[in-house]
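Here the complex is missing a single protein chain, while all its other protein chains stay put.
Think of it as A, B, C, D and E in the order they're written, each chain with its own count starting at 1.
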Amino acid sequence: MPNPLIIEPIVRSALLEDLGRAGDLTTDAIVPDDAIAKAGLAARRSGRVAGLAAAIAAFRLLDPFAVIDILCGDGGDIAAGATIATIHGRARAILTGERTALNLLGRLSGIATATRALVAAVAGTQARIVCTRKTTPGLRALEKHAVRLGGGFNHRYGLDDAVLIKDNHIAIAGGVAAAVGRVRAGLGHMVKIEVEVDTLVQLAELLTLPVDAVLLDNMTPEQLRQAVAMVDRRMLTEASGNVTAATVRAIAESGVDMISVGWLTHSAPNLDIGLDIEFADDPDLRPDLRPEPGLTP
Amino acid sequence: MPNPLIIEPIVRSALLEDLGRAGDLTTDAIVPDDAIAKAGLAARRSGRVAGLAAAIAAFRLLDPFAVIDILCGDGGDIAAGATIATIHGRARAILTGERTALNLLGRLSGIATATRALVAAVAGTQARIVCTRKTTPGLRALEKHAVRLGGGFNHRYGLDDAVLIKDNHIAIAGGVAAAVGRVRAGLGHMVKIEVEVDTLVQLAELLTLPVDAVLLDNMTPEQLRQAVAMVDRRMLTEASGNVTAATVRAIAESGVDMISVGWLTHSAPNLDIGLDIEFADDPDLRPDLRPEPGLTP
Amino acid sequence: MPNPLIIEPIVRSALLEDLGRAGDLTTDAIVPDDAIAKAGLAARRSGRVAGLAAAIAAFRLLDPFAVIDILCGDGGDIAAGATIATIHGRARAILTGERTALNLLGRLSGIATATRALVAAVAGTQARIVCTRKTTPGLRALEKHAVRLGGGFNHRYGLDDAVLIKDNHIAIAGGVAAAVGRVRAGLGHMVKIEVEVDTLVQLAELLTLPVDAVLLDNMTPEQLRQAVAMVDRRMLTEASGNVTAATVRAIAESGVDMISVGWLTHSAPNLDIGLDIEFADDPDLRPDLRPEPGLTP
Amino acid sequence: MPNPLIIEPIVRSALLEDLGRAGDLTTDAIVPDDAIAKAGLAARRSGRVAGLAAAIAAFRLLDPFAVIDILCGDGGDIAAGATIATIHGRARAILTGERTALNLLGRLSGIATATRALVAAVAGTQARIVCTRKTTPGLRALEKHAVRLGGGFNHRYGLDDAVLIKDNHIAIAGGVAAAVGRVRAGLGHMVKIEVEVDTLVQLAELLTLPVDAVLLDNMTPEQLRQAVAMVDRRMLTEASGNVTAATVRAIAESGVDMISVGWLTHSAPNLDIGLDIEFADDPDLRPDLRPEPGLTP
Amino acid sequence: MPNPLIIEPIVRSALLEDLGRAGDLTTDAIVPDDAIAKAGLAARRSGRVAGLAAAIAAFRLLDPFAVIDILCGDGGDIAAGATIATIHGRARAILTGERTALNLLGRLSGIATATRALVAAVAGTQARIVCTRKTTPGLRALEKHAVRLGGGFNHRYGLDDAVLIKDNHIAIAGGVAAAVGRVRAGLGHMVKIEVEVDTLVQLAELLTLPVDAVLLDNMTPEQLRQAVAMVDRRMLTEASGNVTAATVRAIAESGVDMISVGWLTHSAPNLDIGLDIEFADDPDLRPDLRPEPGLTP
Partner (left out) sequence: MPNPLIIEPIVRSALLEDLGRAGDLTTDAIVPDDAIAKAGLAARRSGRVAGLAAAIAAFRLLDPFAVIDILCGDGGDIAAGATIATIHGRARAILTGERTALNLLGRLSGIATATRALVAAVAGTQARIVCTRKTTPGLRALEKHAVRLGGGFNHRYGLDDAVLIKDNHIAIAGGVAAAVGRVRAGLGHMVKIEVEVDTLVQLAELLTLPVDAVLLDNMTPEQLRQAVAMVDRRMLTEASGNVTAATVRAIAESGVDMISVGWLTHSAPNLDIGLDIEFADDPDLRPDLRPEPGLTP
């Protein structure tokens, strides 16, 4: 679960971005302050739900007393046309918060849904689908959580929680052994080290060093198979590059432990989710939902 | 141009998200504090550049004295393999800022590139390609600017700068005439009003009312053609729904003034851009680029 | 209504500014933590109420459980000596929040009251009273809302939601036609354009261009009358400059659509509002209002 | 001098409020990115200058390389028509920052000018003009500084830096002696204590207590004279209530040490200041002022 | 009491610092979302409690519905092994918030406990123990409050609420009389002035000037006694330098009014406080404590 304290600031800032200074001109002019409505968040296509807490926060920030019913929570599979959750509260809050809620829910569910597809494609192999640091600026924690809701796993969260040595680091250090040595000398005992290699020759050199994992970049399934054999369980193996729905199975069958996929977080298409409103409620019948005059939110 | 003061906070927060508390463990352990490097931001695929100011800000925040050369600025067309800009400065800043810079540049260039394709597809018609409020939370101003760099135009920026009356508003108001009336009564003279219709019957009713534009939602090209004829220049016409590279030309040829496309900002794939580093510089030869010890950034 | 999420940050920052680090030295030393009081916000002079939500937020931030009764809400007319609202809760919160609440309520009610006077002065004409961007830094959304509560209307909220072309823009563009052309070429279809003119000669040139409104700056009522005749409903007309209680009626009778008044938001005097406290309550009789020990706020 | 680190955040937030997400639509469409201009901040009426640092910060945030010339600094007296300062730099920064700079400069100079008038009116007496906590939310430090630039002095800055015991505190404490006693018992030795009294009877009781100053509220000049005699230098005397340009001299002649005036900070009219632009510069002649392409600000 | 609005931001930022982006990996993986627990904050050593509001805020931010029982509030004396407060609520919130709560509670109680010891050591003298501006960056208000809970008093809170003239100021002004004169000329009437002296010669010069207090720096008890005699109640006397548990009594017996101690806030050792958890609760028995699914916090 991402740090729970970061969701509200993200949603608040998204709402500020949409409401600007003057607020929702259309809704404020047309919808009475005390109108009550009920709305459903409905999937237009089937997929895996993610981001529901963020979507709900958008409505709650505009109407703290709204009643929310969750029919298909984060991590659940939703059918096209089915309702994910309902919101019952101030009509203005529902109409004004709609786009912000959907922008978050659609993006995160899109990531979970794309992840789910890759996870399904490698079912039966030992390979885990993992995401990268190629995330949307400002949304990393939510996007990495969405990958996990899709059945995937997370690589490091940032530059600060694990070591990944790439070619440029090796070049500056003057060789992979020197690079690994410098890192080992300075870091705490709870930090893991992974090294990126492009060739089996580089891999052979790496196998003598105390590292936890190897990133096998842009190799063919056949090269990956050889690499897995060379490693022989001495470290974890991760494949990256050219991973698509079409290629992922072959990559997984090479025997690698992980397959990392950048596009899951930067280019997965949104899941199409909409908001359907009913206005059947008579405000006089639901006085408990009506805001104190002049005080909301 | 987006508000220039919002770029730095977005980039700063993206860097904080990636560097966490402990900073770049790998680079700090391997790369000396005074090492100088030069790097190029290189397009792996051809596209339209957007987001360069944000990408550069990522490096500048980590090395205020870096020297930047822009070879293909925002709004320029870049060929696959060509270099967008070079950064010459502290090696640590380049390695640490790389991912944040690329995440921003790739996403925004992806949007500009997708927009460019749609704009090209409707060339010769009068139709403008416009984006919507379906943007990434926190990045709206940058994404809307990217659409413009791609040759598109922006619909309203938020709920606060123009009025768009949708079916739910009409239902609450008790009819489109009442909805338009309420809005006209309360709003300033510099605010425009657009109304969404789903059918030609609704359109006919709307034509008697003082509105500036009509959003024709989910109509076929043939329906759009009829709608354009009915409107006969009395208001602007905007088509939305089911817009793809394959359909956009036919929609444009219906004669509508605008075609709005939500996926441009929420689901356009990133443009693949990488960072290539040369380490030829000898720090002793470039003392002007070396940070004051202990004082950076 | 202004964006509802911006009120609390404004009030919180005003309270922080008043309480500093050490809090309310006087009240904390003298008033017991569990003392309960009831207070009334009373108008010392008659006027139009605005800013009540902000004033109440000041007390609520210091005592979330205070009971508020609103006797004359935002937009209501209050007589001298009458009570706008009562607050029943922790005595410390009432005494400590008093000045912040009154500073906000007094300023915003002052603006609403001054607006009301101008609106009354032009009653029966078609002219709307509108405010400008000459607002107090940090309070624009609240001040523009206060103008609306006073019966006025808002011009654009900022530089970003409408176009106003002034003499400097025209000089740089090399003429008004060029200026309007550049703007039309680049902006979205939901943005309106207004142009400022100082003379009837400039107005004549403008009338051939596709703009939505004209700002007639510093003209006499007679010049305004001529201008209105020249425009002949082809665009909206707005008068500005030298608008006072004494002159506004004559300006309105020229037939202009809007009269914009900068001093409404930058120099309207505060409405004098005070806070009267009764300490009759015995805390033991109102246990429901007493804070959990050590936990407030 | 106010805390220098608070000026930039205030100005930045004022600019954000004006530029919104989309920035200055008009200027960006019309004025080329590399156009250079020179502008003067010119007083339309005579007055005392205050807020220049804030005004300049507005331009500097948009163009860090602008060249500023100050002709009449904070605290100087400016004649109608004279120039306070000139700004030479990016034309866009000047046009876009104009309103924010003027809003700050006009308000603060208005306060300084009003203060100057009161100070002049009491010249030759021992009375100091002091301001109160009735300030604009968010601008207190700047407004209190403006009072000092006008020749006045500041009362406490907030609830946290001095003690002012009012009637409500006395009522809760059960008498003025008890109130003073509670405060003395708990506070540090660097905090001063002032007590508000409405009558000479209350003053007589107060004179036996260890307080530093007395606030004589709403007394006539004759009552003030008696009060000053009764106090006989044992504590500082401060008059408040009904202070206007017409009454202040008589109040001062009563012999009080201070006269506090709430309206100086909440209702002083803005000083009318404008910005005049010349566009004589040819950008090619001033390459040092031109921004690095794509990098500003 | 410190400004109550500053506690939550401090605690929130401390939690963000501990939870990072990914949250509590261990607890989230092991503890079910709906598990309920009860925990006690228990003193491992005896001391004076301070910081309880901050500690509780840490749990409340993670579980707004937790039930808190305070057994020994701020300012109370706790025996080793005794329980300060209990928290009954979501098990995840208790485990995740534990370290942040204890870091705050331990530090602030450490300060209160150290203060209590010095206060006890000077019992029967007239000397007050006061703290300085040598506080932990970001925690000044809480630390100064902890000193008061320990029975001490606060010197000025910052550079802005009182004047302390030190040797460097005197050197620049060209003498203590000039320094005091400059300060008197410019400051408000509610600000007190203290001057630091190192020798009795300097003190003799100071006695002719209108200052409120003198800081006698690094004097022996005998020198202090002489200084107190010289001052003879004309101003307050404060001793500083070399104050330890061993020396404080002798310093107090010199007759000074205050003894200021920098290490109270920068080097007092934490009070050892731990958190003991019982997991006896069955969630089904406490449905009122269970979070709404998917919605916390």
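The rule is short, and it goes like this: a residue touches a chain if its C-beta (ideal position, glycine included) is under 8 Å from a C-beta of that chain, and two chains touch if they have at least 3 such contacts.
All figures in this text were calculated on a predicted structure; none of them were measured in a lab.
Enquirer: The chain left out here touches which displayed chains?
Expert: So, spelled out: the chain left out of view touches A, B, C, D, E.
Enquirer: Using the document's definition of touch, tell me which of C:Glu17, C:Glu143, C:Glu238 or C:Asp272 contacts the absent chain.
Expert: C:Glu17
Enquirer: Just one of E:Leu159, E:Ala229 or E:Ala245 touches the chain that is missing; which is it?
Expert: Considering the complete complex, E:Leu159 is the one touching the chain left out.
Enquirer: May I ask you to list the residues on chain C that touch the chain which is not drawn?
Expert: These residues touch the chain not displayed: 17, 20-21.
Enquirer: Given the full complex, what residues of chain A touch the hidden partner chain?
Expert: Its contact residues with the unshown chain are 3, 128, 130, 148, 153-157, 160-162, 186-192, 194, 212-213, 236, 238, 257-258.
Enquirer: For chain E, enumerate the residues touching the unshown chain of the complex.
Expert: Residues of chain E in touch with the missing chain: 10-11, 13-14, 17-27, 29-32, 35, 91, 95-96, 99-100, 102-104, 106-107, 110, 133-141, 157-166, 168-169, 171-173, 179, 182-183, 185-187, 191, 263, 266-267, 269-270, 277, 279.
As a working rule, only the chains that are shown with their structure count from here on.
Enquirer: Could you work out which chain's C-alpha centre is the most distant one from the centre of chain E?
Expert: Comparing chain centres, B lies farthest from chain E.
Enquirer: Taking contacts as defined above, which has more of them, B-E or C-D?
Expert: C-D
Enquirer: How many angstrom lie between the centres of chain A and chain C, each centre taken as the mean Cα position?
Expert: Distance between chain centres, rounded to whole Å: 42 Å.
Enquirer: Rounded to the nearest whole Å, what is the centre-to-centre distance of chain B and chain C, using the mean of the C-alpha atoms as each centre?
Expert: 33
Enquirer: For chain B, give me the residues that contact two or more of the other chains.
Expert: Residues 3, 17, 20-21, 140-141, 154, 157-158, 160-162, 186-187, 191.
Enquirer: Should the pattern of chain-chain touching be classed as line, ring, star, complete or other?
Expert: Its topology is that of a complete graph.
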